Structures are given as structure tokens and as C-alpha cells.
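Heads up, one of the protein chains got dropped from this complex, but the rest are sitting where they should.
For subunit A:
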Amino acid sequence: MTATTTHAAVVQRTGSSHVALGIAARNLRAAFTTPSLFMPPVAAPLVFFIAFAGGLSVLAGQRGFDFHDGYTAFEYVFVALQGAVFTGIFSGLALARDFETGVARRFLLSARNQQAVVWGYVLTAMGRAPVVTVILYALGAAAGMRVSAGPVELLLFFVMSELLAAAGALWSCGIALRFRTMQAAPLAQLVAFLLVYLAPVFAPVALLAPWLRAVARVNPFTVLLESGRGLIQGDAVRLAASGACLAVLLLLLQLWVVFGLRRARAAGAS
């Protein structure tokens, strides 16, 4: 490798990180200063958390319900991970909104590495997701939620929710690159909604209705949910499997974005 190509590579890398960080800073500023952007990803999980943990707590006392930290912690894991996915989706859909205003086209035309533009939206998601996770945790703690996890398990759980937020953002960025309109938002949300609800949301897998049990057993979100619930209880349950699931998911979604960029280019959007 010659000095020139090395320098070019360094410039390329610097350029990419500048693009990604610049877009993330812009989007985060907008997300935290605009109530209509900030509230939905925070309020929806809060409502679900209060409703599920408050209304369904009687289920924790049923035979076969083997989660010793109580129903509030059981539901906390679900709403925190669901919140991370949807925060990611909302952050990625900002790309669709930017296509509608023409900003995204200018971003893609000016960036040397167009993937860096997408990573800007992914970083936005990763900046927003911890806010949701922490607010939910604070609410749970205030309501007396029992958590047996130590600092390491909690950290791993937060990393898991960060990676899910990134996955959600990659998914919706791929949708945004293909449709370039906010009208595609329901499609991005519906697929994610089905993925998270075809899992053991309210009870362990063994206690689900037979048809849902069969689907939940092959749903990768089940692995993440069980692993997250294990971490909150202080146990390492299916950690390797959930790590592998996340790695494969992120890899596939990265390809989804790469092909999405090609589609956007072919359509003259960049």
C-alpha cells in the first residue's frame, strides 16, 4: 500500500466518521428538543409497562411461572427491549422524512461513503435508546421492582438493548431507502410489532397457547427476551445464543441497507 492510498484511506475513514457523527448530532438535537419526536418512543413503552405490570401481575403466581424476580421485572425486560427496537425504528424513519424534504438526497450525494449516512441514523438510535431503558428502569425501581442482576449483568442487558436499537434503525433505514416516504412507516412498524409480540411477552414459552408456543420457539426475539430476563435475574441464560442472534441479525440488516442504498441510487435518489 502506498503512502497516498494509506492517506486516502485515512481521509475516507475520517470522512465517514465525521458524516455519521454529524448526522447523529443533528438528529439527536432534534429528537431531544422536539417534544413530538421525543415523546412517542418514551411514552409508548411507559404505558405498556404500567398496564402490563399493573394489570397482569396475578399471572406471576400461577404454576409453571418460573421467574423469581416478580412480574414487574418480567415485563420490564420485554418493554425495555421492545422500546429499544421501536426507538431504533423511529430514529431510522427520520431518513424517510429527510427524503421527503430533500435533505437525505443531499446527504447521500455529498458523502463519500454513503453507508456513513445510514450509520448516522443508527448512532442516533443508540443515543436515544438508553434514555428509554433508564426511564423505564427508574419507574420500575420506584414501583419496587426486584432486580437480582449485578452491575455486569445490567451492563450486558443495556448493551443488548443498544444493539437491538441499532437493528431497529438499520431495518427502518432499509425501508426508508426503498420507499423514500413516511407512508412506509406502518410497514416498518408492523413487521417489528409482529416479531416482538410473537414471543413470550406475558408468560414463559411453556405457558403460551400451543400455536404461539410453536412460533415463539423459532422466533429469534424469544432468545433475546429469555436471555434478557436471565440477565435481570442475575443468570446467564442463552447468552451465547442471543449474541449469535444479534450478530446474524445485524449482519443481515447491514446487507439490507447496502441493497437499499443501491435501490435508492438506481431510483436517482442519490
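Everything below uses one rule, namely that contacts are C-beta pairs under 8 Å (C-beta built on N, C-alpha and C of every residue); 3 or more make two chains touch, one makes a residue touch a chain; residues count from 1.
What we mean here is this: contacts and distances are computed from a predicted model.
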item	value
Protein name (UniProt record) of the chain left out of view, among "Amino acid adenylation domain-containing protein", "Transport permease protein", "(2Fe-2S)-binding protein" or "SGNH/GDSL hydrolase family protein"	"Transport permease protein"
Touching the absent chain when the full complex is considered, from A:L21, A:L59, A:L154 or A:V237	A:L59
Option from A:A30, A:V159 or A:A209 whose C-beta touches the chain left out	A:A209
Absent-chain contact - pick from A:L37, A:L154, A:A184 or A:L198	A:L198
Interface with the unshown chain - residue positions in subunit A	40, 43-44, 47-48, 50-59, 62-65, 186, 197-198, 200-203, 207-209, 211-212
